[in-house]
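Here the complex is missing a single protein chain, while all its other protein chains stay put.
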Amino acid sequence: MTTSTHTSSDEPLLEISDLEITFGTTNGPVRAVRGANLSVYPGETVAIVGESGSGKSTTAMSIARLLPKNGAVTGGSIRFAGKDITSVPTREILALRGSEIGLVPQDPMSNLNPMWKVGTQIKEALSANGMARGAAANRRAVELLEEAGLPDAARRAGQYPHEFSGGMKQRALIAMGLAARPKLLIADEPTSALDVTVQQQILDHLDTLTEELGVAVLLITHDLGLAAERAQHLVVMYKGRIVESGPAIELLQNPQHPYTKRLIGAAPSLASRRLGSGAGRAEVSERPRQERTTAAPERAAATGAPAAPARQADGAAPEFGYGETDPHAVIQVQDLTKEFPIRGSVPWRSTPFTAVDRVSFAIERGTTTAIVGESGSGKSTVAQMVLKLLDPTSGRVLFEGKDVTTYKGKELKSLRRRVQPIFQNPYGTLDPMYSIYSTIEEPLRLHGIGDAKSREAKVRDLLDKVALPAEMMRRYPNELSGGQRQRIAIARALALDPEVVICDEAVSALDVLVQAQVLELLNDLQSELGLSYLFITHDLAVVRQIADRTLVMEKGRVVEQGTTDQVFHSPQEDYTKRLLAAIPGGSIPLAGAETIDVEAPAPVVEDAEADGPQDDGGVIDPFSEAGHV
Amino acid sequence: MRSEPRHSRTLRPSAEHVVAPLDETPLGAVDAVDTTSAPRSMWAEAGRSLIRNPVFVISAVLILIILVIAAFPSLFTSQDPNYGDITASNQPPSGEHPFGTTRQGYDVLARVLYGTRTSVMVGFFTMILATLIGGILGALAGYVGGIFDAVLSRITDIFFAIPLILGAIVIANRADSMNVPMVILVLGVFGWTNVARIMRGSVISVKNQDFVTASTALGANPVINLVKHVVPNAIAPVIVTATVNLGVYIVAEATLSFLGVGLPSASVSWGGDISDAQPALRTQPMMLFYPSMALAITVLSFIMLGDAVRDALDPKARKR
Partner (left out) sequence: MDERPSSDAPCSLKPKVTDVIWYIGRRLLQMIPVFLGATLIVYLMAFVSSGDPIAAIAGDKPISPAVADKLRAQYNLDKPVVIQWLIYLGNLFQGDFGIGFNGRPIIDQIKAAFPVTFRLAIIAIVIETVFGVVAGVISGLRKGTLIDTTLLMVSLLVIAVPTFVIGFVAQFGLGVKLGIAPVNVGRDPSWQNLLVPGVVLGAVSFAYVLRLTRTSIAEVATADHVRTATAKGLSRGGVVSKHILRNSLIPVVTFIGADLGALMGGAIVTEGIFNINGIGSLLFRAINDGESPMIVSVVTLLVIIFLIANLIVDLLYAVLDPRIRYAK
């Protein structure tokens, strides 16, 4: 390990004191950061943890003066390598950028210029800092890409960003950030847009690399588990202030500030287990199957939904071959397959791509089944087919024993009443032109249920169910936070008293605390209304909190399925083990939480996915499931 | 393989655990509902930002004045624009003729005021016609997609390939007599393509959003989706384009009149008057100035209005 020779270890490399950052907005100045103090010593990794809007990125960006035009440091000081750089001329900051302070930005998709070859963009970082020029710079760029763990770097350097997968782009950005060998690397959520296994590989690589080079890292993340795993020192930010900072392990095991405690309590990767169930849910999931089948019609009657046909009890395992029906299942999927044609470079050369390959599973009434997988696994395509938004190439989806893939007209409309979706992106799921009232009322209107008065009563009731005040009705989606929008989406989904709710990454876009809140809400609603959930997610930690059964999908196929406990405690497949091992912070011992201890099998290089047709453009899956930010 | 966490390494001289005083950082409820502001729809929001924009206020006032003149030109002059007193030709400005008279003895002010009606009518109705044609074709092409889109897009390309003025010249040349509806038709038929392209692009980006899929899953049919969700969300850029187009059509009408293939010389129009004023440019430059000025102010007002509306409707500007 090479420690920095320029500054002695007891002098901080970066010292931020009483930092205040203000943004000029149309509604007057907004203070985004207030009185922030933090320091980074040479060679160490410091993580700033916080939710969106906490000011963590703003703080980091102010160091190399990369704030947006309307933002400025309005108080305090930033010292770098012993020199106050708060108000030095831009020329001096320019000399620091790249060569002293490197940046690995957040979103790999938007941070590379699509017009230039990747190699050229790395070369630029070299020549701008006087590291190398011409042919030497070309060679060095390839070396740097290799160093960042990109296979076949020489060829890749000659490609454009759109030919790269997300993971590869992030590696290129790391190569760029480290190109001029900075003393401090600012890594702003460097992997939050990537799949867990890719995230783990990239962070491991970054760790090794920065350690070898003796680079100090300022890691910005929303993920407490990830921060604890990667950094020696944690800084927790909340509403523009630093509420707590200290050594990583100590801070996690002995949090002092109530916000830190709350954050640790909610972080799914740190404390996951099946959510504390309400009385109803406990009944549903713990009662023997025989009793449950008789309970179902009662509950259905109570909620006003049509009574489900009575079923006999049997103790058979829930694996069924094609043609058999599981009498307990509200939804049964048999050999579901979906192929998409991939447009080749010329139109007559299109090849079929199997997005979903003979998937079979059953959802039992009143329980939650989770499908977990990384981008490109086909999990969202399954959801689209169960919702009959997409027709399968072959296979069947049985709803209460009847094949819905053939439904049309009236039958289809009645299916739409009983199976409802909740989507991932809270900003896209609500029509911005519709008030909250019209949004929740829309399904009632579409199905001609009730009159204006009864519909309003229903909307009030639904808002109450999702714990939002009735005054919310007159508001519009653009006034709401992500979590509130997602709750409105839940209320809309529940308006028709459905039996099954399909949650497609329903909480992935939310901050941890809000995520925990929405998960809890979904859980309470399940016990209250006897809902069955199909939960599509990339996040295993969330699965553990909500699911009874879990399916693991990879490349269109189900690689493993079983009860959630089985999958988490005795995974059979390498892929599942890899996924589990990649949960950030899963292995950190905490009081009151179980750890996940899985011996990870040797990793598969993520770049195999590189040329995958799922990448980037949504060429295949029209309902792109990539990019859970 | 996961590398060993770097917890063991101590690079910090003192690893102090600092906690901010609680009273400085009070803890709020998670995801609290903001009840302080009044509820506002997107359009209301856009309207608010419009009213605060001086560009909008200026252009709106100008357009209001222009509309009043177009509707009631007789309020502003007692002269008849079609009465040419050859004995009173080329008079300088006077009480009776504030802008003077033309060579044929027409009152210039009256010509300018009555010309407003022609220009505004042509501009407005051409805009309506072109927006209807372009909006409907563009929305259908974008929403239905596939072969249908390919065919409609090629049809759009065909009309796009014939430049507005050229197409209008060819038709206008063959028409027995031009009148205002005819000019509107001619300009409308060749002026809708940019609306169609913008509408198509806008619809494609909206139709893939989750709220449209959600509506389908709730049981809405494609027609309901198009009319109730897709079009209302896709219309903003079309409104902006239509506003700017209105100015473009007014200039096009004036150009046709100038070329002598627009409205007949007997009718009152700015383009025709500017054309008539050219020979006397040396001696009476103001004859050219007044109708040109009126035309420029009108077009400018609509372009500025379009700019202001674009700023107000820009989702990027309003984000957060």
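In order of appearance the chains are A and B, and numbering begins at 1 in each one.
In this section, a contact is a pair of C-beta atoms (placed from the backbone, for glycine too) under 8 Å apart; a residue touches a chain by one contact, two chains touch by 3 or more.
Only a predicted model underlies this, so the values are computations on that prediction, with no experimental measurement involved.
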item	value
Residue of B:I128, B:I224 or B:L288 in touch with the missing chain, whole complex considered	B:L288
Which of A:N113, A:T208 or A:S350 contacts the chain that the document leaves out	A:N113
Option touching the unshown chain, where A:G71, A:G98 or A:P498 are the choices	A:G98
Candidate in contact with the missing chain, chosen from A:A32, A:A157, A:L173 or A:L444	A:L173
Chain B residues touching the omitted chain (full complex)	154-155, 157-167, 169-171, 173-176, 247, 251, 254-255, 258-261, 271, 274-275, 278, 281-282, 285, 288, 292, 295-297, 299-300, 303-304
Where the unshown chain meets chain A, residue by residue	64, 66, 68-69, 94-95, 97-99, 101-103, 105-107, 110-116, 121, 124-125, 128-129, 155, 159-160, 162, 173, 176-177, 179-180, 345-346, 354, 555, 608, 610-613, 617, 619
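By definition in this document, only the chains that are shown with their structure count from here on.
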item	value
Chain B-facing residues of chain A, complex	9-10, 37, 41-45, 200, 204, 207-208, 211, 229-233, 238-239, 241-251, 254, 256-259, 262, 387, 389, 413, 416-417, 419-421, 423-425, 428-433, 435, 442-443, 446-447, 468-469, 471-472, 474-476, 478-479, 481, 483-484, 489, 492, 496, 513-514, 517, 581, 600, 602-603, 622-623
Interfacial residue positions of chain B with respect to chain A in the complex	1-3, 5-7, 9-13, 15-20, 22, 24-25, 27-28, 30-31, 33-35, 37, 39-43, 45, 208-211, 213-220, 224, 229, 232-233, 318
